[in-house]
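With one protein chain held back, the other chains of the complex are shown just where they sit.
Chain IDs A, B and C follow the sequence of writing; residue 1 opens each chain.
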Amino acid sequence: MALLRVTIWNEFFHEIEDPIARGHYPQGIHEQLRQALAADDLEIRTAWLEKDAEHGLSEEVLSQTDVLLWWGHCRHGDVRDDVADRVVDYVNRGMGFIPLHSAHRSKPFRRLMGTSCMLRWRADEDRGDRCIVWNVNPNHPITQGVPLHFTLEQEEMYGELFFIPQPEELVFLSWFEGGNVFRGGCTFTRGIGKIFYFHPGHEMFPSYYNENVLRVIANAIRWAAPPEARELNAGRYMDPVV
Amino acid sequence: MALLRVTIWNEFFHEIEDPIARGHYPQGIHEQLRQALAADDLEIRTAWLEKDAEHGLSEEVLSQTDVLLWWGHCRHGDVRDDVADRVVDYVNRGMGFIPLHSAHRSKPFRRLMGTSCMLRWRADEDRGDRCIVWNVNPNHPITQGVPLHFTLEQEEMYGELFFIPQPEELVFLSWFEGGNVFRGGCTFTRGIGKIFYFHPGHEMFPSYYNENVLRVIANAIRWAAPPEARELNAGRYMDPVV
Amino acid sequence: MALLRVTIWNEFFHEIEDPIARGHYPQGIHEQLRQALAADDLEIRTAWLEKDAEHGLSEEVLSQTDVLLWWGHCRHGDVRDDVADRVVDYVNRGMGFIPLHSAHRSKPFRRLMGTSCMLRWRADEDRGDRCIVWNVNPNHPITQGVPLHFTLEQEEMYGELFFIPQPEELVFLSWFEGGNVFRGGCTFTRGIGKIFYFHPGHEMFPSYYNENVLRVIANAIRWAAPPEARELNAGRYMDPVV
Partner (left out) sequence: MALLRVTIWNEFFHEIEDPIARGHYPQGIHEQLRQALAADDLEIRTAWLEKDAEHGLSEEVLSQTDVLLWWGHCRHGDVRDDVADRVVDYVNRGMGFIPLHSAHRSKPFRRLMGTSCMLRWRADEDRGDRCIVWNVNPNHPITQGVPLHFTLEQEEMYGELFFIPQPEELVFLSWFEGGNVFRGGCTFTRGIGKIFYFHPGHEMFPSYYNENVLRVIANAIRWAAPPEARELNAGRYMDPVV
């Protein structure tokens, strides 16, 4: 069986600039995810904002990517428009896309959703909120092996109202001790590409070491991988005659 | 304009048997709702489990009902099967249906959903949980005039996993101080009838005096009212020829 | 890997009574499907209305069934209510369910949907309609290997309005030469069980020899099979405390 080709993209800014983030992820969030997600059926590469002029997301890279993970936070505006549009195009042609945490405001996700993707948040960098992630879709491929709820002792509060289109499937709902709820795990389809947004992963807390968070992401990679439909060329749909 | 004909159905058991429930609702939950929802465009009647042999839900009553509210808790099993099936049939033919609180386990709702409608709950009759109801659908007719969140200081915890089919629209998500979340306001269509489930209303707490809860129910009545489609006779759809 | 346990249930009436149906399916529709779907990862058994007092669907059989196919037409009323409820219960607990053709009016499907499941049809037993099945969900597991459209030269017209709840996923839309359209391939979830309704298969035409129809059903079996969630006992969800 062919390996599934995964590209993990990271802004890779906080882990350089901020000592707390660097403490959690000394080589960057992308590197922690790469190591934690390593598996026999995956071929994982990484890319980041300043890797090269195209942020490591050239046509060549994307054409060899089955599933793209995306983490970004404060430098969304520095991503080139043409690269963001390239990602949108590849998703529509079948590439899986997994925006994590503050990637809710990334250019590719917003362009795929057609909305602002704004939400409530609570900036308490020292403490965060205790967060309980509720699995509301226990027969979904993404929740296999994941308990009906699990706790993150510290996570940034992301809450409703979340300006996304109605998700196709609601997979996780998160509870925050400060009084908020959040549709924190949602699926969408765009073109023939699958999308899964998942909220944990603030750079100030070690969520990407949590076994349940990692299990969810690992499951989502397999779920988002294009089936043979991936081979379809959008062009053939243009044939106007039955 | 013709008045909208509303029937409020109540089990009417706790308010007789239990002093706390009776304290909140001395004439029954149905009577409090009747008074609080009174409006110029509505003609409201009430019915209850022991009103008559058909629980006050004869063919005559249902044939003159545009929207049926349903509150029941511990005596679901005492509702006659034929009456439950009659309600299911009227909903399919266009009658709006608004199951409240523990009506999630009522016979009509379960038969309309096709699932167990089980959920988590926390039985703390003295105190309940503080509950924050989040409006996640601010352009929906049911949320007009309702703030983006409101608090019920005491409410019975109803939480995920809630065994319902995927709602057509998620309108409210509730947060409970004990750590739970709940899809507490959801819409469904069955046949040409509209359904809105809404969770507040444990008999031990005064939720049906809360202005936001009442506003939601009042909005839901207008939303669930059958449009002219109500006039359609299911029979005409049987015509096998274009 | 454990084999997937499939039970094919058939009314098995027309193939005995009607010479044309018998001509297509001399041993019954169930037997044709059993042979055509045979594969190394499946363990297939069959059952039918008059197999035994429980229509071959005892507790023992269902407890050993991962996916149940159901074909019925004119004897829905002869299925025992308790057996229909048993099927509904097993679906809610995770058994996949694939109602075929006129099983849209079967007791288990109607009880799972909560609607009449009525539709338009055209009874032209000699000729039927030419039918083109359009794949509108090319990245869905059920459509893998299935072209974007395929034709059945003769099939019974099933058309809108189809009284089902809004499907979670629309997989196929069918076109009929007489002027009708039909949501002929739809998915639903009830409890933790997956359901796929698929319309081809009138007993007077040989649709269950069509390679695309068979591919769809074969894919649907794998899609509907319960993941490890199947092991979950509904009871554990009842724990009222986080």
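Here is the rule we go by: contacts are C-beta pairs under 8 Å (C-beta built on N, C-alpha and C of every residue); 3 or more make two chains touch, one makes a residue touch a chain.
If you're wondering where the values come from, they're calculated on a predicted model, not measured in any experiment.
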* Residue, one of A:L33, A:L57 or A:V88, that touches the chain absent here -> A:V88
* Asked: Just one of B:L4, B:I44 or B:I192 touches the chain that is missing; which is it?
  -> B:I192
* Structure fact -> On chain C, the omitted chain is touched by residues 132, 134-136, 138, 148, 159-162, 166, 169-170, 173-176, 179-181, 183
* In terms of residues, what is the contact footprint of the unshown chain on chain A? -> 88, 92, 111-116, 118-123, 157, 159, 161, 163, 165-166, 168, 178-180, 188-191, 234, 237-242
* Can you name the residues of chain B that touch the chain not displayed here? -> 94, 132, 138-139, 141, 143-145, 148-149, 168-169, 189, 192-194, 226-230, 232, 237, 242
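Definition applied: only the chains that are shown with their structure count from here on.
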* **Proportion of interface numbers common to chain A and chain C (over half same, under half different)** => same
* When chain A is superposed on chain B by its C-alpha atoms, the rotation angle in degrees, nearest 5 -> 180
* Asked: When the C-alpha atoms of chain B and chain C are each averaged to a single point, how far apart are the two points in Å?
  -> 33
* With chain centres defined as C-alpha means, what is the inter-centre distance between chain A and chain C in Å? -> 36
* Asked: Can you list the residues of chain A that touch 2 or more other chains?
  -> 132, 138, 148, 169
